[in-house]
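Every protein chain except one is present and positioned as in the full complex.
Chain lettering (A, B and C) follows the sequence in which the chains are written, and residue indices restart at 1 in each chain.
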Amino acid sequence: MPSILIITTSLRGNTAKMVPPVVEGITAEGVAARVCEPDAVAIADLRAADGIIIGSPTRFGGVDWRIKRLFDEVAIQGYPGPLEGKAGGAFAAGSRAGSGAELTLLNAIHLLLNHGLVIQGDPYGPHYGPVALGEPSAAVLEACRAAGGRWARLVKRLAGG
Amino acid sequence: MPSILIITTSLRGNTAKMVPPVVEGITAEGVAARVCEPDAVAIADLRAADGIIIGSPTRFGGVDWRIKRLFDEVAIQGYPGPLEGKAGGAFAAGSRAGSGAELTLLNAIHLLLNHGLVIQGDPYGPHYGPVALGEPSAAVLEACRAAGGRWARLVKRLAGG
Amino acid sequence: MPSILIITTSLRGNTAKMVPPVVEGITAEGVAARVCEPDAVAIADLRAADGIIIGSPTRFGGVDWRIKRLFDEVAIQGYPGPLEGKAGGAFAAGSRAGSGAELTLLNAIHLLLNHGLVIQGDPYGPHYGPVALGEPSAAVLEACRAAGGRWARLVKRLAGG
Partner (left out) sequence: MPSILIITTSLRGNTAKMVPPVVEGITAEGVAARVCEPDAVAIADLRAADGIIIGSPTRFGGVDWRIKRLFDEVAIQGYPGPLEGKAGGAFAAGSRAGSGAELTLLNAIHLLLNHGLVIQGDPYGPHYGPVALGEPSAAVLEACRAAGGRWARLVKRLAGG
């Protein structure tokens, strides 16, 4: 059974509320989902996953420093190469339109691309990944579920399924 | 009297609704505001302005192609140099969280920085410029007014006022 | 036989010099490559391709306005959906370090992600796609060949090959 690792941390609880529907969307496609705080992720966890998703609160237009440290200090083991070709994606929570949530999301995607991951955009929903502004609305939670499903299907497609 | 040129175009009318409060915010500070479609802007207009603001609908994570053409084909006259040191800023309208509106805004800011303009962020409101998601709410219209005021004060500060 | 469409335009000839090695890298993997100026691309060309690559000169931190117009005016036909799930990628030429070539590349990638394309980063070479600064060096031409090969292999992998 393929599996996706969700690396996430929350500031005011809004990013955390996006996680259950993401997990639901993934598991509904027959892919396992594991959720980890960045401090608890080891290089073996990254290597073992078929997909890696970053969920971050908006921190001045970029991911939380703990997530950045994970990539600077842990994901670099064996670099370049160990994460190449896996599926990737990101979601972010911010306070309001213009808060930097999209930049945070793109900052996460740049991290993943740099390691050789495969990212798919979404023409139907939030294009680069789900974004919550304040408390996630029902529409945002549904977008999280849909994104989880898309990420799981990408994992299966990349596995030749 | 210093003046600010607002270069803007609209797709569904939401960007257009952001313009009047931006103008109000500028003129309330004693700075003149002139609004122009990108096709109507000549290099002399750009040179004459003390500040240049771009207002764009979200078009696939970047500014409308007519605005891009203005910078590629018109603003390039005399480049590098003629726009250096002027105040700059941007606002954008998109459909929803994750629509690419922040990317569009940043794409506009990159254009302006490349020409040597001076950009100020905002720690209090939308950090890189006002963003409307769908029909601009009262809070967004107020953010537009506040941004207009900030841009006008930046023009005056840069003039040594 | 799967095929990749390369949409490209050149300013001083440096982007144009990146095209032949990109084509070589693609065809060496048994994938067809077709090169088109943005003005000559119709929606049927975009739909028919299994992969879409954008090659742009650096134009103020973004893609050439003709490429932007193609996406704003032509690629939008039938949007959202017709380009979803295809492979994507980008390359760019600029004048020197800090010229905006990486921003141009990312601007192209945002366009493609917005349409639902699949982008893979490269941990071994230029991470987001090949970048030439001035006349492309032998190392840059080799990076173009390698990127062409990676894009072709992504097309085949996405086809379940």
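One rule holds in what follows: a residue touches a chain if its C-beta (ideal position, glycine included) is under 8 Å from a C-beta of that chain, and two chains touch if they have at least 3 such contacts.
The model shown is predicted, which means the values in this text are computed figures rather than measured ones.
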Among A:8, A:107 or A:120, which one touches the chain that has been omitted from the display? A:107
In the complete assembly, which of C:6, C:19, C:67 or C:132 touches the absent chain? C:132
On subunit B, what residues meet the omitted chain? 79-81, 83-85, 106, 110, 112-124, 127-128, 154, 157-158, 160-161
On subunit C, where is the contact patch with the chain that was removed from view? 61, 96-103, 105-106, 125-133, 139-140, 143
Subunit A, residues in touch with the chain not shown (by the definition above): 59-65, 68-69, 71-73, 75, 100, 103, 107, 110-111, 113-115
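We take it that only the chains that are shown with their structure count from here on.
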Give me the C-alpha superposition rotation for subunit B onto subunit C, in degrees, nearest 5. 180
Taking the mean of the C-alpha atoms as each chain's centre, how many Å separate subunit A from subunit C? 25
Per the centroid of Cα atoms for each chain, what is the distance between subunit A and subunit B, given in Å? 32
Can you list every residue of subunit B that touches 2 or more other chains, as numbers and ranges? 61, 100, 103
